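Just passing along the structure, written as structure tokens.
Shown here: the complex without one of its protein chains, the others still in place.
Up next is chain A:
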Amino acid sequence: MSEFLLDVKNVKTHFFTDKGVVKAVDGVDFKIKKGETLGIVGESGSGKSVTSMSVMQLVEEPGKTIEGAIKFKGEDLLQKTTEEMQTIRGNEISMIFQEPMTSLNPVFKVGEQIMEVLMLHQDMSREEAKNKAIEMLKIVGIPRAERVVDDYPHQLSGGMRQRVMIAMALACEPSLLIADEPTTALDVTIQAQILQLMNELKKKLGTAIMLITHDLGVVAQMADHVIVMYCGKVVEDAPVEELFENPSHPYTKGLMKSIPSLDDDKRRLDSIEGMVPHPLRLPKGCYFEPRCPYAIEKCKTHKPELKEIASGHKVSCFVATEEVR
């Protein structure tokens, strides 16, 4: 077994639509160590959620993971049968979603929903499962957990629901937690509570986290390592401090400059011109070339590949890699 808990190699997940093939995830590589937090950053349509769905193998028709390997604890998830995947999902790898209201079942009590996972994966009796559910609700900081187990999702606030989702996801003590925009739907003061909770639980239980977000602030606070995605490809891959100190891909640079800062008094924000290209009409060369202020001739015709420019820091950009050389 390698030192990596999750080793994703050259994964391609394409959607075969009537109008053409949408390459939502197109050759993505990344690794997550035990107990580490990997941040995946990108804007809407960059393929970050499809990447997580590919790991969970929850990609629906007409999408399909057509190439690559997803090694979890040394075994390739893409070779597993549906039944085998079911024993892994929710047990060894679990997931929390952006919208806590739509991902909880409205007609079941929250306790029942947590108990279901435990009875299915851990063969617990109802009573054992209920006790464990109450314990989990206490761990995620829900007051009066004994009463809340018997509440329905609509009786809880957004922050509480997200805590229930986290309790459910962590009930079986998974080694990998995939969090897809876990705090995007929440208010800042509640977001701060949830992020603090996730960090505490990571320390306590040693869970690795794959954190998908568009918020660079959240990434800076939570992640150990970051990948930046654009149009289904990883454009930059670096340890978190290196990425923020030395962003090298023009897209990453642009993203960082376009966030209004809390202690800077610039009148105009730098912004990235134009918009994300249509997934069926991607540019021939580098996908970022039409919006890139540094583009050279080569960028229009050739696709750059990820190259290491410093220890652990990889960039896919002709200009950035040439500067270094």
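Details
By our rule, a contact is a pair of C-beta atoms (placed from the backbone, for glycine too) under 8 Å apart; a residue touches a chain by one contact, two chains touch by 3 or more; residues count from 1.
Convention: contacts and distances are computed from a predicted model.
Missing chain, UniProt protein name: "Peptide/nickel transport system ATP-binding protein", from among "Peptidase M48 domain-containing protein", "Peptide/nickel transport system ATP-binding protein", "FAD-dependent oxidoreductase" or "Lipoprotein".
Only one residue in the set A:Val25, A:Val218 or A:Val235 touches the chain that does not appear here, and it is A:Val218.
The chain that is not drawn here is touched, among residues A:Val21, A:Ala69, A:Ile259 or A:Ala310, by A:Ile259. When you scan A:Leu77, A:Ala169 or A:Ile272 for touch with the missing chain, the hit is A:Ile272. Of the residues in chain A, those that touch the hidden partner chain are 43-44, 157-160, 187-193, 195-196, 214-221, 223, 240-241, 244, 254-256, 258-263, 267-273, 275-276.
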